[in-house]
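Omission of a single protein chain aside, the complex is shown with its protein chains in their original locations.
Going in written order, the chains are labelled A, B and C, and every chain counts its residues from 1.
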Amino acid sequence: MIFDSKIIYNKKISENFYHLKLKIKKNLVPLPGQFVNILIDDSCDIFLRRPFSIFNYENEKLEIVYKVIGKATKILSSKKKGETINFLGFLGNSYLDFISNNDNTSNDIILLGGGTGIASLNFLCQWLKNKKYKFTLLYGAKTKKEIFFLKNFKKFNTIFTTDDGSYGNKGFITHYLEKIVNNNSLIFACGPEPMLLTIKNLELKNKIYASFESYMGCGFGVCLSCVIKVKTDNNGFEYKRVCKEGPVFDLNSVILEKD
Amino acid sequence: MIFDSKIIYNKKISENFYHLKLKIKKNLVPLPGQFVNILIDDSCDIFLRRPFSIFNYENEKLEIVYKVIGKATKILSSKKKGETINFLGFLGNSYLDFISNNDNTSNDIILLGGGTGIASLNFLCQWLKNKKYKFTLLYGAKTKKEIFFLKNFKKFNTIFTTDDGSYGNKGFITHYLEKIVNNNSLIFACGPEPMLLTIKNLELKNKIYASFESYMGCGFGVCLSCVIKVKTDNNGFEYKRVCKEGPVFDLNSVILEKD
Amino acid sequence: MEINTTVKIGKLILKNPVMPASGTFGYGLEYKNFFNLSELGAIVTKGLSIIPVKGNKPQRLIETSSGILNSIGLQNIGVENFINEKLPELKKYKIPIIVNIYGKTIDEYIRVAERLSEVNIDAIEINISCPNVKKGGIQFASDKKAIKKLLYNIKKIYTRTIIVKLSPNINPVEDIAILCEEYGADSVSLINTLQGLAIDIIKRRPVLSNIYGGLSGPAIKPIALAMVHKVYKKVKIPVIGIGGIMTYKDAIEFLIAGATAIQIGSANFRDPLTCIKVIDGIKNFMKLNKIDDINLLIGTLNY
Partner (left out) sequence: MEINTTVKIGKLILKNPVMPASGTFGYGLEYKNFFNLSELGAIVTKGLSIIPVKGNKPQRLIETSSGILNSIGLQNIGVENFINEKLPELKKYKIPIIVNIYGKTIDEYIRVAERLSEVNIDAIEINISCPNVKKGGIQFASDKKAIKKLLYNIKKIYTRTIIVKLSPNINPVEDIAILCEEYGADSVSLINTLQGLAIDIIKRRPVLSNIYGGLSGPAIKPIALAMVHKVYKKVKIPVIGIGGIMTYKDAIEFLIAGATAIQIGSANFRDPLTCIKVIDGIKNFMKLNKIDDINLLIGTLNY
């Protein structure tokens, strides 16, 4: 689906991070883990759209949180209230595809997020909270500065860690994962690939589902640029599309670059 | 010279016409007939700069008046007060190159302008008025709507004509030129090529200098894209650069497309 | 005003000259959420080979100024899976289906064509911008003997419309077009992507894992338009124009240059409605300019 949505606000929330809120008119509801693909500019200079996870959706209002890292995100950050954003949505699969109804009784759910990866986990937290699932969020950042929506995340059962100890625990979140995980834990992760690799290397017996990022040409399954290696039965692999079969995959089925 | 100038204002003055005023910090003063070459956008989508005549310059404030006709002028029209405009200036020759000191006693000066061509003539009017030259301005437009700065031009000795008679005289300015011209008249013209051709075809004996427009790659003489045919002594022609030897040429020396 | 937008490519009749370019439209079905596929002149599939192909290691694509560079590596599900899983649903849209095909050897090309001759598709588009494994990786596109052999054999087994898709990396492209005409191609389509490179200056590595990629998008439009016009002047078979088309204006430039139909590639990624917008735009342009038959536009460049 193609959306033309008005900006409600587009605020700077901390160094290089912005919070964009859009009014959605269409009768379509996104699921946690899904993303949108935004047309940044009329000019062809930024030829491709740019993908962003859904940070929240409530009352026909869609939110994303993004970091300014290059030319597209820079232009995005200059957009003002009232301007229209064209995007494709709601794309990809969802964390919910991997949650069954009895998970809220039998399991502890653990969520791990770092960097902008926290965006899609926020939406999942909201959903889990609404449905009264038990869960713990491990939120990792480099420094206190890079933690955004601190108050918001405090509402959940959140363990904060920073690399430099400037807020919460000092160290890496994977370390705390080991501390709290139990046999029944169902784990969801979203963050940079090195973080996912570290989780994978813990060789936990639990089911772990992770959301991946990759370079996207279209976002809706036709260009085959966004693929990652996924194991097949015969000890081989096939390329699966992050934008279509993903972005959420069983972490242990994915063959990471440095595996 | 390269200028980075702040926008004082960028106002819509009539359908599709805008008036841009910039603060100039450099110690450089433009002459009537010269132009600037504006960098429209950071994006390479509009790769070339766009040339605009100087409408006025006073107290370190530069003005241009432009019509929105395509993508560059559309983007230009969206720029706001306080934003910075990068331009090259002050480019080309000047009407003044063809005015000698005794012209203000011996001659009547006639100026003819149509469309956006009126922009460069305004600056010339201001100069002539300051120097107390005698002159008449023939201002032609399609309809009253397309006459801008009516009040401003009323300050001068101006004859207005519109194609449809909705303001001033009905008909073409070239017709009125024939009425007022005398043997001593020194004529300056700026407007669309068909207008210049009509003037040329009147075969007046007077000196006529006209400002030309052409497609510009650089604006400062290096690309050789902006050339027009100028007669040479040996009955031949050479290509001269509108941006460097021009934009003001002796009309009778120029070989026009439909000549 | 009644306007006619029907054009003919070999035995194919297209109700309008607009179709997607191979590799940018999947197997067609991914677009059905965006618009009604039956509005298109035809559908062109992702390039199919005799057996499924995995494609290249990522990174496979990178944005460049007004374009993209890709080295997908022709990943596809293979002709058999296409026939079983995709074709039945595609057929429902009642528009011509053009299957883009390729192989690593001449024999592989022939086998794909043979298999397709057994099912109900309307045309094949032969992508010759592929490395010929038997010839040590030289592109078929530059191998006149191989192209002759390819066409000679495919003609024998595939009797519907045959389009050959030309590579812009071979010069002069007209020579190959003439050859295709001579050996019985019903049409040529051009251009495929231009070879390009992008480098990560920190890692000092090519951005694409395959090193080189193919450049497409508005950046290449002037090049494509020149080639289409040059080929149009040299052959009698219809030419299909491809390269950087974003708007109806671009499409009309190609028609005037001599293209009987056009394909839209990279622009679909940016705006999945591009094909539909171009169709509407062409019709409006014809009405505004009182052109009642699109064939009155084709190849009308004055100079």
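Going forward, a residue touches a chain if its C-beta (ideal position, glycine included) is under 8 Å from a C-beta of that chain, and two chains touch if they have at least 3 such contacts.
Predicted model only: the values in this text are computed from it and were never measured.
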Contacting the left-out chain in the complete assembly, out of B:H19, B:R49 or B:K200: B:R49
Contact partner of the left-out chain, one of C:K91, C:K134, C:K156 or C:K249: C:K249
Where the missing chain touches chain B, by residue: 1-2, 39, 44-49, 88, 214-215, 217-228, 238-239
Chain C, residues in touch with the chain not shown (by the definition above): 64-67, 69, 142, 169-171, 194-199, 201-206, 211-213, 215, 217-223, 225-226, 229, 244, 249, 252-253, 256-257, 285, 289, 300-303
For chain A, the residues touching the chain missing from this view: 44-45
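We adopt the following convention: only the chains that are shown with their structure count from here on.
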Pairwise touch network: line, ring, star, complete, or other: complete
Whole-Å gap separating chain B and chain C, where each centre is the average of the chain's CA atoms: 48
Chain A and chain C: spacing of chain centres that average the CA atoms, whole Å: 36
Junction residues of chain B, two or more chains touched: 44-45
For chain C, residues contacting two or more additional chains: 65-66
